[in-house]
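Take this structure, written in structure tokens, and hold onto it; I'll ask about it next.
Of the protein chains in this complex, one is absent; all others appear in place.
Lettered A and B in written order, each chain numbered from 1.
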Amino acid sequence: RRGEMAKSAQLIDNEVFRAYATYAAIVLLKMMLMSLITAYFRMTRKAFVNPEDTAAFGKGESAKKFLRTDPDVERVRRGHLNDLENIVPFVGIGLLYALSGPELSTALLHFRIFTGARIFHTFAYLLPLPQPGRGLSWAVGYSVTFSMAYKVLKSAWLL
Amino acid sequence: RRGEMAKSAQLIDNEVFRAYATYAAIVLLKMMLMSLITAYFRMTRKAFVNPEDTAAFGKGESAKKFLRTDPDVERVRRGHLNDLENIVPFVGIGLLYALSGPELSTALLHFRIFTGARIFHTFAYLLPLPQPGRGLSWAVGYSVTFSMAYKVLKSAWLL
Partner (left out) sequence: RRGEMAKSAQLIDNEVFRAYATYAAIVLLKMMLMSLITAYFRMTRKAFVNPEDTAAFGKGESAKKFLRTDPDVERVRRGHLNDLENIVPFVGIGLLYALSGPELSTALLHFRIFTGARIFHTFAYLLPLPQPGRGLSWAVGYSVTFSMAYKVLKSAWLL
């Protein structure tokens, strides 16, 4: 069985790829967590957007008052969208980067800084922390992805 | 030619990877379908957001009345965003999962349940069905992705 697995999925035996898989899974789980936080704030703030979601809180006019926007819900949703805009490029470019043959130590540096920056970004958005905390953590993550893209284009370039 | 293809892309000869490719393509196509449904509702409800999109319906003030939001359009857009938030992590984590050497039967179980749950979720959102139909289908898809992420982290863990 071990031989079969190694044959069918050698990538997972490569250390850089294992590091990529670990950090990609962590940041994607972090992004998915935003859905739960949104649901939590929608429930506790009683702020929904679909009429069918308020049926449990009463019928007719009494339920309609829960169809409203709430600042806390909107804040989490903006954080979630920002994750989509930044974590998705990291996952895509990071995969190509992991396959472009970087040093393990260099790859780990990229993955760790990005992951740390995005976790900080989420706290900075949700607490919120005063600027430029959120802005800087966004810029750090952005720069890491940009640095990996540069390596990918240098290694793979075939236009 | 066959030898060359096998050499350059052995992954596609692996059954788990073929199953992943099939289901990933299906759910991504399903997500893309939301763009067409949005366009359909924008046309039939005459509800647009960009001034240049209403030019075909008249000039000046007569076109401005089509710059408005419509509940059906907004509902499809929320379904589309929910797909981005859930299908994108499935595609990313699913790829790593497929490369982590799972049993074919276990992998198929994950991919089939996720795909079924997301197709149900779309119907539940668009018809709409009463809750907790949509909520449960969302939770099922979420749990499948979480289960795959657990396997990925257990197999690949290199922090």
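Note that a contact is a pair of C-beta atoms (placed from the backbone, for glycine too) under 8 Å apart; a residue touches a chain by one contact, two chains touch by 3 or more.
A quick note: this is a predicted structure, and the numbers were derived from the prediction, not measured.
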Residues on chain B facing the left-out chain by the touch rule are 5, 8-9, 11-12, 15, 17-19, 21-22, 24-26, 28-29, 31-32, 34-35, 49-50, 52-53, 55-56, 80, 84, 88, 91, 95
Absent-chain interface residues of chain A come out as 14, 16-17, 75, 78, 84-86, 88-89, 92-93, 95-96, 98-101, 128-131, 134, 138, 142, 145-146, 149, 152-153, 155-159
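Criterion: only the chains that are shown with their structure count from here on.
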Which integer distance in Å separates the CA centroid of chain A from that of chain B?
16
